[in-house]
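Here is the structure we will look at.
The excerpt is restricted to a subset of chains, each kept in its original location.
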Amino acid sequence: LPSEPRASGLFAPVFVSDAIAATTSDEAWLQAMLDFEAALAAAEADAGVINAADAEAIAAACRTDGFDVDELGRAARLGGNPVIPLVRALGERVEGDAVHAVHWGATSQDVLDTAAMLVTARSFDVIAAELAALATSAADLAERHRHTLLPARTLLQHALPTTFGLKAAGWLTAALQVADRLAWARDERLAVELGGAAGTLASLGPDGPAVVAGVARRLGLAEPLLPWHTDRTRIADIAAVLGQVAGVAGKIAIDVALLTQTEVAEAFEPAGPGRGGSSTLPHKRNPVGAASAAAAARRAHALVGVLYGAMVQEHERAVGAWQAEWPALTELLQLAGGAVAHMREVVGGLELDTERMRANLDLTRGAVLAERAALRLTPDLGRARARQLVEEASARAAKQATSLRDELAASSPLDAPALDELFDPAGYLGATPSFIDAALAAYRSREPKSGAHG
Amino acid sequence: LPSEPRASGLFAPVFVSDAIAATTSDEAWLQAMLDFEAALAAAEADAGVINAADAEAIAAACRTDGFDVDELGRAARLGGNPVIPLVRALGERVEGDAVHAVHWGATSQDVLDTAAMLVTARSFDVIAAELAALATSAADLAERHRHTLLPARTLLQHALPTTFGLKAAGWLTAALQVADRLAWARDERLAVELGGAAGTLASLGPDGPAVVAGVARRLGLAEPLLPWHTDRTRIADIAAVLGQVAGVAGKIAIDVALLTQTEVAEAFEPAGPGRGGSSTLPHKRNPVGAASAAAAARRAHALVGVLYGAMVQEHERAVGAWQAEWPALTELLQLAGGAVAHMREVVGGLELDTERMRANLDLTRGAVLAERAALRLTPDLGRARARQLVEEASARAAKQATSLRDELAASSPLDAPALDELFDPAGYLGATPSFIDAALAAYRSREPKSGAHG
């Protein structure tokens, strides 16, 4: 529905994708406000509150072309919101007496809150598609690299062997969970707001509830129990899921940035002309997608705080908290959508150096398998003795820069074939295969029947 | 399960209730960690990983008495978390060879994350009960005051008449929504964490998944698809709902504080010896519950930000983000629980001055019914003329401090009975009754069959 502007300005395109820019632009907001006014008039005509011809005249005028967003914004400064000048401008566009039926029974907050829900709904569609594509790429990596060994790292230290497939399965699982939350919020929490000047729908008399239902149906939004002027749990739910979208993108981003380090060099963002270059150092392969997504996530989380703080609203309309929501929600949609778009692109084109992964796993010269060695020796030596022997061998290996295998060859009862088996990291992966299977099964169970987001 | 300390210290009791203090205390955390170790051992015995006698010896030792929380905390400083010294201390308590079976296959994060879920589950029970009691009180106010008139206030200005019942219905609806979110999070999102040193359960070999399932079942937690070491969407969901609990409490708090103002004087917090007094001004009736809840909400929302920011965790265990979660989650549970406890108490004992409400509604000398007057005159005069006549009468009334009714008596075709009807605010409430009914129906549909939280 909204027009299709590209992300514009000097900094915004670094963080915001064109797709989410389109659904959150000023024009998109304007269209959503006009959609509300048209649906209101139509629902009121259905209920007999205004006449059908007036509703049609209003609907015909509810198109963004010809409205001047900057002018509305400047007028908004005087009245405190852009609805007052919008209603005036809309009135000037409708033919004949229909002017009196414009915005009938509604208040500014009805328009802005319902428009916020429409903007959110349309943006959620964009974000859901990005998440689906990210999940598809992560699932593909999980499948293809289920046996690709690399070190698991805890507190940035090598811990035990894992596989890149399990790492990708972790990304996948996180993406699926936030996609589920997004779908729930889309279906259950995006509701029309219509309460009139004080939340009572006084000027609609007995027709109020029917009009609310009609507007909800026409806009594809839920019908709330009550007007939610100052019950902002819906906004908080939107903020909560968007913050999670950004958080999941940020988690993948930090993993990619760390894998891309010169000393690690296990993964690289997709290459392309001009992508990730340095202004001075042509050899660099900067993780620009990860950096941009991580930056977007930081900003997104601050906006979650703005929207949560704004739950505390005075009486029937707030002095400040409500007004803070409009730009905060807009930016949060942009940044969450932008962050996941970056990581969808990065994960979709991620280049892996699996040989380097395997080589890095040997950097500790066997120490990542010390736990396994102690387990292996336990039946023969008992737990305490086995652990002590491995600890002493590990200490010698660390001191002399030898391998744990060599030290155990010298000090333990294990023979060469036993040591070969013991120090094969592929044999010490525990539940890794079943975890990957579980993640992939969950992914497949969510796939739409059609190949819609293949 | 946990012991029952009271909120302690100089400031904490201002914000934190005894009930939530009990489920979030250091002792409660300690018990939850020990519950994990006991359940792990039992599940491993079931799976044949360790022997049953060892599991029983471990279970017997998993009681908090005798552990020194401060000592564990100080040792935690060296190792970075309190699990390392806890496992050591637990080992010293188990009899015989069972020491080798303690903590088998688990890592520190498994213990702390699962304990966090147990602490959360037990705290959610407390908060759910507070929310239920708050809802009951709000429902009672909505029913009893469905006809009690007062001004609706937007941007702190009188707008139109509303009823206190609708105001209370708004509080009720918000409380019901967050109670639903809490119940969902309790059932779906509180899951066991068990992944071992690197999230692969390597040392459990093929038995890993069965052990995870066994621990989950024994602790009453969900079984996750994968270990969630660095997939923190579950923590974010907990943060999201707790922030909403605090936000709803904060919204009610600000309403109460504003109603309690000397100039408004429509509502008062429950009285009691020493409650709300001033150290210097004995006549004051300070809204201390509202102030404390509002303060708690501010702090809670900052902690939501900490937990959302902490979603961005490195590889298989984070350097800082994870560690920040422990106190942040603990405090967030305390503050959300504390805020709603305050407002449950305040709403449960709220004193209303309904005469003052009605009197305040007259402060604008009829202007709150100007919208209605224009509607009433429209059939006779047409919309434009009706609106103009009312605006002129309103301007005169404002200028001369007369009533809008008197001005319209002089300048409109309406006679005295028509004016009587017009200026009766009870006649201009629109959908108020049906909104209240909807909120109460939603409340009743959620009531447990037993009168548990009546």
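Some points to look at:
Every chain is named by a letter (A and B) in the order it is written, and numbering of its residues begins at 1.
Simple rule for what comes next: contacts are C-beta pairs under 8 Å (C-beta built on N, C-alpha and C of every residue); 3 or more make two chains touch, one makes a residue touch a chain.
Everything numeric here is computed off the predicted structure, so don't read it as measured data.
Each protein chain is a copy of one sequence, and the assembly as a whole in this entry counts 4 such copies (shown in place: 2).
Please note the rule applied: only the chains that are shown with their structure count from here on.
Matching CA atoms, the turn from chain A to chain B amounts to 180°, rounded to the nearest 5.
Per-chain CA centroids place chain A at a distance of 25 Å from chain B. Contacts from chain B toward chain A in the complex involve residues 80, 100, 107, 152-156, 159-162, 166, 169-170, 173-174, 177-178, 181, 196-206, 208-209, 225-228, 230-233, 236-237, 240, 243-244, 247-248, 250-251, 253-255, 258, 294, 297-298, 301-302, 304-305, 308-309, 311-319, 371-372, 375, 383-384, 428-432, 434-435, 438-439, 442.
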